[in-house]
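Removed from the display is one protein chain of the complex; every other protein chain stays in position.
Chain naming follows the written order as A, B and C, and within any one chain the residues start at number 1.
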C-alpha cells in the first residue's frame, strides 16, 4: 500500500431543522456523524448502507459540494475544508463525482460535446479544436463514438448517459472520483457494462474511486475495501473478503443475510431485523443500532462504541468487540 | 367523503343562485296589475320589476331616478365648483334669485323683489316671508347674512377653513375675500327680517347674475351650527326637496319637502340621483327602465334615442366653447397675420360634424349665442385656404413654418375627443404649409405649463356658470389675467378698457354694447380659434314630463312629474 | 397549526410596512400638482397656493410620510380632500361593496371553473373538454368591459332578466347595516329584497369572475390530468373504486392544491379588475373609490385605498396559506 490519497477525519454534517414561530433551529439531522476513513491511491473504497445512512452526504461533503459541519478532509495531505473557493475550484479537477441519475445531472439543452467540454474550458483548455479532439477521445474511452458528440442527452439510453457522465468526470484527468450510486438506476445487463467500464478505466488511468452504493453485490464486486454505514456512522470497515466472509458488526451480518441471492441452493441463516431505521434527527443514544440489534447489551444503550481496529485492518464500532466492556 | 359533500353543497349553491334569479323575475311579474299588457309591449314599457313598481303606482309614490356619470363632491354648494354637486343642491337649497328655465335671465326666488341704487353700489333684496328651512328654522335676512359672511370671511365660525373648506367660486365671483383688494362686498346690512342690503365698494355689472347662482344658495344657520364641517353631507335649505341619504358613489336620495313655499310643488315624492359612470351602461339602464333621466348622452347615440319609442331626447342650450389658443406673445404667433391665417385654415364645421354628431355649432365668438351681448355681426373666419395662404405669405411665411400644438389629455363636454381635434387641426394646417407637431402632457402639468406660456398653440375650452359674458371674456382674454386664466397671453388695452367698463356698469344694455365691441376687436386680433359651442344632449323616458334642461347643467325638478 | 398561523401573521409585518412605503411613493409619483387639478382650468394662482398650503402638500415627502405612518398606527387613514370626511369612516361601504362583489365573483369562478376543469379532465378530448377549453381561452382573452357591456345589452336591455347597474333598487333603498346588502336584507328578513339584491350581483359577478373562472378551469384541468396519472390514483382504482370517488375524493383534493394558489392570485387580479367592472355596473366599490380619488388627486384616499386593496390581497393569500395547511397535512413550517 502506498500513501493515502484521501484521509477523512471526524467528518460531520448536521442539517438544521427549522421550526417554531420564528423558524429557529430546533434540532439537527445528523446526516454524517463523526466518520473517519482513508483511501489509498489506486484503491476502490466501497461505502454501503441503507437509504438515509449518510453515505451520499459523505461523498458530497468530501468534494465540499455540501459544506461539512466539522472534521477534516485531506486530499494529498492538504486539508481541503480550509481551502478558499478559488483554490477549491482548482483542486476540483483532481476530484470528480458521478451521480446516480445520469439524466438529471446532464443539462437537457446542451449537446454532449458542450457538456463534456465545459469542465475542460473551466480548467483552462481554451482552444476549441483541442477541446473537440479531447471530447472525441473521451467518448471513445467510455465506449461511445465521436459522432455522439453532437447529440442531446435524451437521445441516449440510461447506460449511455452514464457513460457520458463518466466521460465528463474524466475530462480533466482526475485522480479521485466519487461514484454516488452510479449503477443503481440501470438495468442489470447495462449495470455490468458500466461496472466493467469503470474497472477498466481505473486500471487505465490509475484512478481512485470512492464507490457509494446500496447494492452489496455490486460493492463487493468492484471494491477493494468496504465500509458499512448506519445512521450517519461508519460501523465497520475492512477488506471486502473479510467483510463478506467474516462480518463482525451485527448490522453488517444482518445486512448481508438480507440480500436475496439468485441461487436457490444457498440455504441461508437469515437475520431479519425488526422495525425501521430510526430517524437521523433523533438517533438512539449509545450505539445507534441498539434498537434493532439482536445482540444488544445494556451498555449499548448508553455508550457510543468507538470505531476501532479489532483485527489487522478491520475496523468495527461495536461493544461486542470492546474488551473493556466485556 | 368530506369532499364529496362539499362539492354537492357548492353545486347546490350554484343551483340556488340560478333559481334566485329566475324566481325573482317571476314574482315580480305576478306583482303587476296587467300582466298581459306588459308581455305584449316589452320594449316600450319599462318593464323591469323595479321600473314597473314606480311607473305604475301612479296614485302612490312618484320616484324619479336621475342618472349621471359622477358623484357629487360636496353638498355644501359654496365650497365646491363641481357641477354634479350643484345639480343636487339646486333641489335642496335656494338662492336669493334664480335663472329662468332655459336662459340666464334672473328671476325671483327667495327674494321676491330687489332694488339697485343708481350708483350701482347698493342692492336691496326683499325676502319671501313665512319660508322655513327643512329643519324647521325660519328663513330670514339674518340667515342670508350668515351665509355670505361664512363665504367671505375665513375667520367666520362657519367658515370651516381648518377643515379644508375653500369657497373658491365666491372668490372668483366677488373679487376675493374679506380684506382682499378686489373684494366688492363692503358690508351686508340686515334692514329687517325680510329685507337685506348689500353695499359694494365698486359696481359689479353681474352682481345679480351671481345672486342667482346655485353656489350662493342659503343654508340653514341652525344646520351649520348643528353639523359643523359635516354640512357638506347634510344640506339643509329651503328647496323643494329635502336631503335624505347619500350613499357615496352610488346614490343620493331626496324627498319631497311638504312645507315648500310654493303650493303644489314639488310634484315628485322622491328623487334619486344615481351614479352610473359608463355612458353606454347608463343608456342601457335608461332603456331597461331602471332610470328615468340620464345626463351625458354620447352625441353619437342621440340620433338613436330620438327615433326610439319610449325615449325622449333633450338638449341643453350651449353654454361653452372649445378653442385652439395661440400664445400671442411667442413668435411667430405674435404676428396677427399668422394667427388669422390659421383661423382661416381650420374647418370648424368638419370638426363639429365629426366629433359632436352635429350637436355642436361652429363658433365665431368665445361667447355662447344665448348670452347677453353676443355679437352676431362679427364676421368670423371662413374656412378659406387661399386666404390663409395669402395671409401667411404676408407675414413672410410663404414657405411654411413649424409649430407645436399641445393637445388636452382629458375629454371635456366642449372637447369630447381632443386627440382627434388635434389631428384634424394638424391636417388642416398642413394644407397651408404649416407643419404641426403634437405635444402631449398630463393634465396637471398641462394646466400649469400653459399658464406659464410654454406652449405655442394649445387646446382648451370654457364653460359658463353665472351666465354673464364677463365670466367668458375677462377670464380668458383680459390682459390682467395673463398668468392666471388667460393662457393666450393676449393683451389689448382697448379690449381691457371695454371689459373693465362692462364689468362695473349696471345698465345691462350698456354692458351688452360694450361686450359687442370687445368681441369685434377680439375677432380681429384673433388670439384663438374658436371652434364650436357644443350642445349637450341627454335623454329621458317618455314618462318624464316638464323636464327642462338648463344651460348651467342644474335645473330644478320641482315641476317634473312621472306619467 | 397555531404556531404556523402566528408565524404567518408575524411575517405580515414587514410586508405591511413595505406596502405603506410603496403606496406612498407611487402616489407621489403621479404627475401634477393636486391643488391645480382639484381646482381645474378655471383656478387662479393664489387659489392654488392656498389650497396647497391647507393640504400640507408643501411639506417634504418624508415628513408627509412619517405623519402618514403615525396616523395610520392610530387607525387614522387621513381625511379625504374631496369629501373632507375621515377615510376610516367613509371607506367601509366601499370595502363591503367590493367584498360582496368579489365573493360572488369568486364563487362563480370557483364553482364553474373547478367543475368545468374536472369534467374536462375526466372526459379528456371529448367535445365537452374541447368546448370548455375553447370557452376558457375566450374567457381569458375577453376584455372585461366588452363582456360587461354585452351582458348589459343582452340580459338587461334585451331580455330584461337582471338589472344593469347598481347594488339595489334605488327607488326603494334599504337602510344598510353591514353594507353587505345581501346580508343586510337577510337581517331585515326582507327576502324579496334579498332576491333583488342577488339579481343585481349576477351580471357584475359574471363579468368580474369570467377571467378567473377561465384560468381556474384550465388550471384545474391540467392539475387534474397530472394527478390522475399519479400512483395513488392508480392505487385507488386498483382498490376497485368507481370514477366518481376517484375524481371527487382523491383527485380533486390533490388537484386543488395548485388550483388554490391560482385562486389566491386570481382574487388579487380580480381586485384589480374590479375598477372596470365597478365602473360599468356602477358598483360603488373600493376600485371606484380609488379611481375617483386618482382623478381628483385625493392623495390620502389613493394611499388608503391602495393600502386597503393590498391588505385584502395579503389577507387572501394568508387564508390560502392556511388552507394549504388544512388540506395538505405534509406542509410544515
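Keep in mind that, in the parts below, contacts are C-beta pairs under 8 Å (C-beta built on N, C-alpha and C of every residue); 3 or more make two chains touch, one makes a residue touch a chain.
We adopt the following convention: contacts and distances are computed from a predicted model.
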The chain missing from this complex carries, among "Oxaloacetate decarboxylase, beta subunit", "Cytochrome oxidase subunit III", "Peptide/nickel transport system ATP-binding protein" or "Molybdopterin synthase sulfur carrier subunit", the UniProt name "Peptide/nickel transport system ATP-binding protein"
Shown chains in contact with the undisplayed one are A, C
Of the candidates C:158, C:230 or C:261, the residue in contact with the absent chain is C:230
Contact with the hidden chain, among A:141, A:258 or A:299, goes to A:258
Contact with the hidden chain, among C:165, C:254 or C:317, goes to C:254
Residues of chain A touching the missing chain are 50-51, 157, 159-160, 187-193, 195-196, 214, 216-218, 220-222, 241, 244, 254-266, 270, 272-273, 275-277
Missing-chain contacts on chain C, rising order, are 125, 229-242, 245, 250, 253-254, 327-330
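Just so it is clear, only the chains that are shown with their structure count from here on.
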Between the Cα centroids of chain B and chain C the separation in whole angstrom comes to 35
Chain A and chain C have mean C-alpha positions lying a whole-number Å distance apart equal to 54
Touching chain B in the complex, chain C uses residues 31-34, 36-37, 39-45, 47, 50-51, 54-55, 79, 81-85, 90, 93-94, 107, 110-112, 115, 145, 148-149, 152-153, 156-157, 160-167, 169-173, 176, 192, 194-196, 198-199, 202, 244-245, 248-249, 252-253, 279-282, 284, 288-289, 292, 296-297
The chain B residues in contact with chain C across the complex are 1, 3-4, 7, 10-11, 13-14, 17, 20-21, 23-25, 27, 42, 47-50, 53-54, 63, 65, 70-71, 73-74, 81, 161, 163-166, 168, 171-172, 229-230, 232-233, 245, 247-251, 253, 270, 272, 274-278, 280-282, 284-285, 287-288, 290, 442-445, 447-448, 451, 460, 462, 475, 483-485
